[in-house]
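Missing here: one protein chain of the complex. Every other protein chain is in place.
Chain IDs A, B and C follow the sequence of writing; residue 1 opens each chain.
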Amino acid sequence: MTETFAYLWHHRGGRIGLICLTFMVSVAVFAPVLAPYGPNEQLSGSELMGMSAEHWFGTDLLGRDILSRTIYASRVSLTAGALAVLLGAVIGTFIGLVAGTLGGWADSSLMRLSDSISAFPAILLGAAIVAILGPGFLQVAVAIAIAQSPLFARLARAIAMSEARLEYIEAAESMGASKARIIFRHILPNAAGPLVVQASLSVGIAILMESGLSFLGLGVQPPTPSWGQMLSDSLRFLDFVPVYAVVPGAALTIVLVGINLVADALRDKLDPQSKQKAGS
Amino acid sequence: MTAFFQVENLRVGFRSFRGRKQVVDGVSFTVAAGEKLGVVGESGSGKSVTMLASMGLLGSSAIIKADKIELRGRDMRGASGRQWAQVLGNEISMVFQNPMTSLNPSMRIGEQISEPIEVHSPATPRADLQATAERMLNEVSIPNPALRVSQYPHEFSGGMRQRAVIGMALSNAPAIVVADEPTTALDVTVQAQIVSLMGDLSTQRDLALILITHDLGLVAESVDRVMIMYAGRVVEETPVANLFDSPAHPYTRALLESRPATGARRGRLNAIPGFPPTSADAVSGCPFHPRCAFSKDREICRTTRPALTEVAEGQRAACHFTDEVLATPVGATVQSEKTEKRAISQDVVLNLEGVRKSFGAVNALNGVDLQIHRGETLGIAGESGCGKSTLARVAMGLVAPTEGRVRIMDTDLAGLEGRALRAARRNVQMVFQDPTSSLDRRMTIRSIIAEPMVIAKWKKADIARRTDELMAQVGLGAQFLDAYPSEMSGGQRQRVGIARALALEPDVVIFDEPTSALDVSIQAQIVNLLDDLRAKTNAGYAFIAHDLGVLRHVSDRVAIMYLGRIVEIGDVDEVFEDPRHPYTRALLDSAPVDHPDLRRDDAFKVEGAPPDPANIPSGCAFRTRCPIATEKCAQTVPALVALSQGNHRAACHYADDTERLAQLTDGPKAPAVPG
Amino acid sequence: MLRYIFRRVLQAALVVFIVSVVVFLMLHMVPGSVVTVLAGTDPSPEMVEALTKRFGLDQPLPIQYGRWFLGAIQGDLGTSPISGRPVTELILSRLGFTIMLAGAAIVIASVIGIAVGTVAAIRQNTWVDTTITAVNSLVLSVPNFWFGILFILFFSVSLGWLPSGGFRGFDRAGFGALAYLVMPAIALSMDSAAMIARLVRASLLDELSRDYVTVARAKGVRARRLLLRHVARNAAMPVLTVLGLRFGQMLGGAVLIESVFNWPGLGRLTVEAIETRDVVVVQGALLYFVVIYMAINLLVDISYGWFNPRVRAAVGGRV
Partner (left out) sequence: AETLIFGQTATLPTLDPYNLSPAHEPINNTLYDALTRYDDQLVPQPRLAESWEFSEDGTALTLNLREGVTFHNGRAFTSQDVANTVEHVLDPANGALIQSFAKRITSVETPDDMTVVLNFEAPFPGVFDLLELMYIADVEASGDFSQTGIGTGPFALASHASGTATNLQRNADYWDGAPTLDGIEIMTVPNQQATLLALRSGDIDMVTELGYIDLVPFTRDGSFVTGDAPSGVAHDITINSRSAPLDNVAVREAIDLAIDRDRIARLLFGEFGQTLCLPFTEESLAYVAAQDDCRYDLDEAKTVLEGAGVELPLSLRMLTSTEVRTEYTTIAEIMQADLAKIGINLEIENVDAVTYRRRYVQEQDFDLASHAYGRAGKDPSSLLETTVVFKPEGNVSGFSDASYAEAVTQGGSTPDNDARRAAYAGASEFLRDSHHVLSLVSRPRLWVTSEDIEGVSFSADGFAIFQNATKAD
């Protein structure tokens, strides 16, 4: 763990990423200390103010401080991203490992299922799932998790299949190890590197997706602020508080820069072979 | 002889984020017109880097310094890419180890072969290029060149690809060819073909040839002069004959002694202790001194780097004690006693009857009958793809045979499932070819070795006791218990694999090419270890190997396989000395000789490569490559029958027809009956 | 080859079938139905009942699905209760826009991406490479739709150079119609361009480190020829895959960009249909997405063969 951090710190991109990410995570954790106002504090009479000393980035229609809301919104994005990826990774990895190890019928049906999910454009899939579950933090996380699970399934399957070709799996089989032992004791630990890399990349995708769903009005419930919903809100007030359209977007970008750089650095460390497949 | 290519005091280092690593340290060599120079050394000794650096082919991370790089009188030090481009492919060209990766997969063979001409004389008309490509293919003996030029690399077999690569290197008539392990990736029979092809061509064209190899046999077979490299330096340079008779450097000598020979069965191999240094500057003084049998910890070896000094005509060595080395006859350092032969019991521990296995259209095994007795070692040889590994897998119950029966001790694997099958499997264990991929890289050595016992639900204390025992048995120190495989060398990993296989005291242990990924010196350690184990345990062993020398060294009996069948089986000395199947003959004759004096022109070198296992010829599968095949061979599958004398069986209609077999040496080489 | 395609198509058909069943069930799990929409704000129970019956929603699910399925295999995807128009017609009316936007975006992304990536690879480890890599990382992290918003703020609101959204067809605006395409296409292409640049760089460098490149240099081949004749084709594979997948995703509707720029694409149609519980339209659109997804994947695989004779043989070998 510390070794990984040390590595990231000495990696050119990794260090910048780590700084961005640490910054935003601290912002999320210390939101109550950092934010000058409560996220939902309505200051009657200070509605739609531009930048000022009291409100660095102005206020919204209800007189809420945009900076404070942006700060608090980091909590939604970061936790939704992390939660969604955790869920998606667990489901997807399990499916992928089982499919890749068992092969045959189980493999093709599980993979057709995962194909079916990937065939949906992610945001639309999210919209459909949110339509079923109703909007809300957990629901959105679940929707994103489902949309992400094929990525993990495919990756885990590919790893399981390539690991299965390695002789140590055969060795384990010859010792009389059961399938379950092979999957969980051997393949899973060896898949961990690439999966962690995928997960770190996925957190970025998940956060992006959360903000997209919120932008479409399918995200967390008001009054809880989220960046996507703030961005869509901001467009109405371009004339009054133009900076409103910039602040949440910038915060979102900082998080994504952080995550992507850290993920790239992790990939260099944990999964060097896949470097050239950076596109997938 | 004029120096064609001369390099003096070449030093190469690499920049990396960990700092600088010196890889080649002061190498000098010259090659004269028409001369064949061999460059020998263990993996990582800097052979490839030396040649690539001398040819301006190293990337930007290399720091290259030299006092002289002169190619046909032209000074190439600090030459630009453009200047090198004018020389490369024109005056000097290269053949690499791996024929698949050295061909561009998406370009037609013909284009690639004629490319040196195209880039050096851009005005050459297309038709001429095509014609040259065809001519080259013809010259490297690829049939039907007109068709072949327009094919892609994947449509060629490994041997054909390497021929094409050689054709490519020669197409623009260079004066020097550098061949970097050109046959390592090939089967023995094909290797023999390529070696003789290169020899013929270089003689015909009066080429200077630099042959990089780790195989002393190849050197014995084909070069005039040898340069031995160790840790980025030249430790000895000598005419080839002296190398085998009077090596002047302890390392050269150790290499020779660690090598099992095909010709005769010898005593214990002389394993070189320790491992080569990781870089040229990692060891002070003589880089070999920590492993040297002559150094005896003498001060000078540790502190002073020996210079290359002349010890005989044309022979130079970099050792402080060459006199001492030369005074000791070769083989004297070897412990001559071989482990005493074990009592082979009549107990059959593994019994295969009529086993067939097909993967779709591929018939990997076509009816194999085989017994292994308790206490014996059965060697199995055969070219790549003939079904050796499949046989091993079937024997272990990892794959079910399509037909036939597998019995381990008294248990028939057929019909067993789940837990029962898993339990039965434990009586057969395997040691794999690749010591890296056969160990789970995320487990400590302790848990790797303990795993079979954990699965067999042993008690903790028993596991710990047995683990220590096994570590000692395979000669690994306890300090490795908590290490990960990545922290060990190939030979050490292979020991771990062996320890794991022995953990449950199986009745049968199958070694699937356990040494082919290892350097000779390490290979000797493993072979010796096997000798010891055979003495101490009473399992039945099956040993699969490409290297006939190793096989002869370890086996009590050998089986020769061809296309999923056993074609000859019997007592090891008998089979090696009196092979009765033409294929066995081909294998033995294809193996490189043990000494330059044994070079001969009449060796039986079989043509072509084995047919596709998805498309096995009727009758005797070998008939398409067999010079003495007849109509009968095409019609009837020869049975594996006992020969008139000896403890020996062969599957050839003419196994007892010694006259006919004698034709193999001088008779016609083309198959008598077309395929 | 044909057999291979046939097998892939069969697989795709299977996926389509699974998807259609799943979607059907899913949309029936969604609370509320199209009747809720049609019955208006002050519905009477009799109206709800009458409408339910009119659209066959009172039938058991398997029958409803069966009807849709029978129609679908005859090419009739049904009629949207909300708009009263055949689903095929609705989808076709948006398809042109979607293809136009996705096509423009993928062209921009590949041109920029390949150019920039190649420059970075050739100038590996120089400041040019470092700058490109840094910009790439940044661009990859900026959400497309925020790019869109910033573009609008800048080019439409502040400078007034380009229309902020919507689309006037070529029939009405002539080449002026292109002005409507510029911003959404660029915004949509940004992250793909960065990703492709990155990938082009990585796969060029990867190819350049291979043995055959050293061999080619040992033949006297110089940089330019090396890149064009030897490396480009082999490096194209991963790039092509990603391009294909990206194009597929874009054809699946870029909902966010579509809503920022008011682009009448399929993504929006689908979102609206989900909102109004217009099951047949959602089914139809998803059918389209799956077909596109599968078709692109198939095309990518087939075009591999063009770039890599080995795959061509593997694919062709299954005949």
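Basically, a contact is a pair of C-beta atoms (placed from the backbone, for glycine too) under 8 Å apart; a residue touches a chain by one contact, two chains touch by 3 or more.
Bear in mind that the values here come from a model prediction, so they are computed numbers and not experimental data.
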The complex has one chain that is not drawn here; which of the drawn chains does it touch? A, C
I'm checking contacts with the chain that's been left out. Which of C:71, C:103 or C:264 qualifies? C:264
Given the contact definition stated above, which residue among C:7, C:67 or C:85 touches the chain not shown here? C:85
Tell me which stretches of chain A touch the chain missing from the display. 40-42, 44, 47-48, 61-62, 131, 134-135, 217-218, 221-223, 232, 235-240
Since one chain isn't shown, list which residues of chain C touch it in the complete complex. 31-33, 36-44, 46-51, 53-54, 80, 82-85, 90, 93-94, 152, 156-157, 160, 163-166, 168, 258-262, 264, 268-269, 272, 275-277
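Methods note: only the chains that are shown with their structure count from here on.
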Chain contact graph, described as a line, ring, star, complete graph or other shape: complete
Please state which pair of chains has more C-beta contact pairs than any other pair. A-C
Of the chains present, which has its C-alpha mean closest to the combined C-alpha mean? B
When centres are defined as mean Cα positions, the distance from chain A to chain C in whole Å is 21
Measure off the straight-line distance from the CA centroid of chain A to the CA centroid of chain B, and report it in whole Å. 49
Between the Cα centroids of chain B and chain C the separation in whole angstrom comes to 51
Among the residues of chain C, pick out those that touch two or more other chains and give their numbers. none
Contacts with two or more other chains occur in chain A at residues none
Chain A-facing residues of chain C, complex: 11, 14-15, 18-19, 22-23, 26-27, 29-31, 133, 137-138, 140-143, 145-146, 149-150, 153, 157, 195-196, 198-199, 202-203, 205-206, 238-239, 241-242, 245, 249, 252-253, 255-256, 259, 267, 270-271, 274-275, 282, 286, 289-290, 293-294
Inside the complex, what are the residues of chain C that reach chain B? 125, 209-212, 214-223, 225, 229-230, 233-234, 307-310, 313
As the complex stands, chain B meets chain A at residues 393, 396, 398, 422-423, 425-426, 428-430, 432-434, 437-443, 451-452, 455-456, 497, 500, 504
